[in-house]
Each structure stands twice: as C-alpha cells, then as structure tokens.
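Sharing a structure, written as structure tokens. Questions coming.
All protein chains but one are shown in place.
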Amino acid sequence: MIRSWTRRWIPMPAQSLILFATWLLLNNTLAPGHILLGAFLALAIPLLVVPMQAPQPRVRSHLRAVRYTLMVLYDILVANFEVAMRVIGPMSKLQPAFVAVPLDIEGTLPITILASTISLTPGTVSAEVSEDRQWLYIHVLHLTDEAQLIAQIKSRYEAPLKEIFGC
Amino acid sequence: MTPVIELIICAFLLLGGIFVLLGSFGLLRLPDFYTRLHTPTKATTLGLAGLLIGSMIYFFVAEQRLVVHELLITLFLLITAPVSAHMLAKAALHHKVRALKRTQGQNLFTAARKRQPPPADN
C-alpha cells in the first residue's frame, strides 16, 4: 500500500531529486527557505508533467552509461582539433557529403541520443530521420570512405547505446 | 594564487578563446550552409566550455567558493547545441537550401525532405 502511495504522489523520484539539487545549485545556498521552496517545486512539477510522459526504455547499465559519456567527451575534444584543421586548410580539398545511416536501435530516446552524439563528434551533423525510424541522414564535412564511416558510427556509438538500453 | 594555477587558468581561457574564434572563422569561410553548420556547433561549444572551466577554477581558488553556475551553463550548452543544429539542418532541408556542387549523395535530398527511406539504388 505504501508502494502505490509513493508511486501516486512521487511518480519520478530521480527527476525530483535532480530538480531539487538544481534549484539549490542555481541559488547557491542552503538556506531553509530555499530548501522548503525547492522541495515543494521538486514534488509539484513532476505531478504536473506526469501525464505528458511517453514510455521510454530504461537504462540497464549505469556503469556503461558513464563510460559512454566519458568516451563521447573525449571524442568531442579530438573531433574539434580535426575540424579546426579542416577549417584552416584549403577549401578546395573539402569533400562534403550526405550519407544515410541505417539504424538498428529503436525508441525515440536512444535515437535522439545517437543523433546528438553524431552532431557533437567528428565532422558529422545529423540532419533528418526517416519516418519509420530506420534511417538517419547525416551531413559529413569531409568524406573519405562512406562504408568505413557508417561502420565506425555503428561500432563506436550505436553498439554501446544498444547495450545501455538493452534494445 | 600561485603562478601555476594562474597559468592553468590562462591556458583554459586562451584555448577557449581560440576555439570560439575558429568557430566564427569557419562560419565566415566555409562555402555552403551545410558545411557552415559544423563549426558553430562543435568549436564554439568547446570554446565556451574552456572559458567556463577557466572561470570556475578562478572563482574556486580566488574566492574559496564553488560557483556551479558555470557547470550548469556548460551542461545546458552541450545539450542544446546538437538540438539547435538538428533543427537548423531540418529547416534548411525543407527550405531547399542548395548544397555545394561537389557534395556527394545529393540524390538523398528529396528522400530526406520527405522523411522517406533512401532510394533503393543507394
């Protein structure tokens, strides 16, 4: 009974906690008034937004998720040096291209994360996803080998995401 | 403040400034819209992250307090940069903004605009 009560009134415990922490961080204080207001907001906002929630696959392995985040941060650093070289270098050597990448993962959240990762890393920007969510269209700043690029995206970013979400 | 920490802060600030400059330089120099999309999303975000980390170290050392707003701003920019890039690319595709002539795979344009799978011969 306690369980159903909790689920009814605190539908998103993790998000409530994040909201509470963010509120205190934004105000940079631990005053009792702000703690009270933050707690009220952290309890009230999830109650208001719970009807808008769409079901998403759960994160299976938190360790893998952390490792994925670190890997993406490292890739962002490397990617920036690469793009910087291309920007400074001669324009006539640039070989931009549109590529369609077949998707194996399902669900809106994993695809969104994959698309954002692609946008942030080596010379690629995701532009559009097909309606059946089977293809992702990306723009590449400098394409040397299409098959190799697709294979790299699939093995480096898609496979870990597949393990994280287990789909 | 010791000279070493000052040096570290300066390095972060300079790195950030250079990347911001590169982002805008790419925006000005690259030949068509789709290639221009690349530098502001990547270089500018990283440049600002460098600036923010530098100022976070400064306030942590100089005033002995943790200012976490920088972290929040960095996170916010990291989350929103790919979203705005994606929306801009989408808007450009639907507005039929022309790509550079030598861009490969331009036959995907129509399919991408209509959100269809790519044509079979590809």
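We just call them A and B in the order they show up, numbering each chain from 1.
We adopt the following convention: contacts are C-beta pairs under 8 Å (C-beta built on N, C-alpha and C of every residue); 3 or more make two chains touch, one makes a residue touch a chain.
Basically, contacts and distances are computed from a predicted model.
The unshown chain of the complex is recorded in UniProt as "Monovalent cation/H+ antiporter subunit F", chosen from "Cytochrome d ubiquinol oxidase subunit II", "Monovalent cation/H+ antiporter subunit F", "Branched-chain amino acid ABC transporter permease" or "ECF subfamily RNA polymerase sigma-24 subunit".
Among the displayed chains, contact with the absent chain in the complete complex occurs for B.
Although one chain is not drawn, its touching partners on subunit B can still be listed: residues 3, 6-7, 9-10, 13-14, 16-18, 20-21, 23-25, 27-28, 33, 36-37, 40, 44-45, 47-48, 51-52, 54-55, 58-59, 62-63, 67, 69-70, 72-73, 76-77, 80, 83-84, 87-88, 90-92, 94-95, 97.
Assume only the chains that are shown with their structure count from here on.
With centres set at the average Cα position, the gap from subunit A to subunit B is 15 Å. Those residues of subunit B whose C-beta lies close enough to touch subunit A in the complex are 19, 22, 25-26, 29-32, 34-35, 37-39, 41-43, 45-46, 67-69, 71-72, 78-79, 81-83, 85-86, 89-90, 93, 99-100, 102-106, 108-109, 111-113, 115-118, 122. Within the complex, the subunit A residues that touch subunit B are 22, 25-26, 28, 76-77, 79-80, 83-84, 87-88, 91, 94-100, 115-117, 119-120, 123, 125-132, 134-135, 137, 139, 141, 143, 146.
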